[in-house]
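Here we show just some of the chains, and they stay where they sit in the whole.
Letters A and B mark the chains in the order given here, with residues in each chain numbered from 1 onward.
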């Protein structure tokens, strides 16, 4: 299994008066990691969105915290795909203090591929470029008939 | 059981190019709801932090999304305490489009009360003002020997 690695400096404006990252700002870093993961295989989220008129919507996100990320820390976001079907995928994230084995947090995001254009968004099949990306970072046996 | 109600206008700068709230920004609204819940019973998070030299740290947060909150929507964050012990509490959130029964998302946050001052933070017992607040918004039977 291949993990995508995204490095991020913990920024002043992302930290709170406690001197550590405001937990909600982790989702900024995860969103950036997801965009760069998609870009790493030759296309980009934005190109796919325009080409296929799709939206990639989150249906479930969460984080478990183990140790704080402090201002000016360099952190490493590791991302991979533990499971996906033809319309959905699950991403997992592990965040480490860069150059160490200190696990700062674990997170997940469930994503659904949707067609834009009408009043409401409806689930649709992943475009081929997206499927290819999912396979690149998928765990063994990640491809399912149907995930929830 | 009593729920704390926090109203929030969905702001332009909290929304993304899709026209709906960037999911990570929900945690801004939940943090504000939590602060106002604590303030509603006569003290405030900041007063307690200073008086007792404590920090209230999140150990686990998550959101499940059912319908989007759009720019300029008025939303209602309902908050309550489904369980707590003498050092931790769990908050639940349900977000509705104001004046409707449209559930936009459900969320949770696990919180631990910690003593500041040393190199590391350690779990400590809730100060009495905090316990009182937890009881005010607790579900029946929420008080546990120990929650995880």
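Here are a few things to note about the model shown:
Following the convention adopted for this analysis, contacts are C-beta pairs under 8 Å (C-beta built on N, C-alpha and C of every residue); 3 or more make two chains touch, one makes a residue touch a chain.
What you see is a predicted model; the values in this text were computed from it and never measured.
A single sequence accounts for all chains of the complex, and while 2 copies are shown, the assembly in the file contains 4.
By our rule, only the chains that are shown with their structure count from here on.
Each chain gets one centre point, the mean of its Cα atoms, and the points for chain A and chain B are 24 Å apart. The touching residues of chain B, when paired with chain A in their complex, are 18, 22-28, 31, 55, 57-65.
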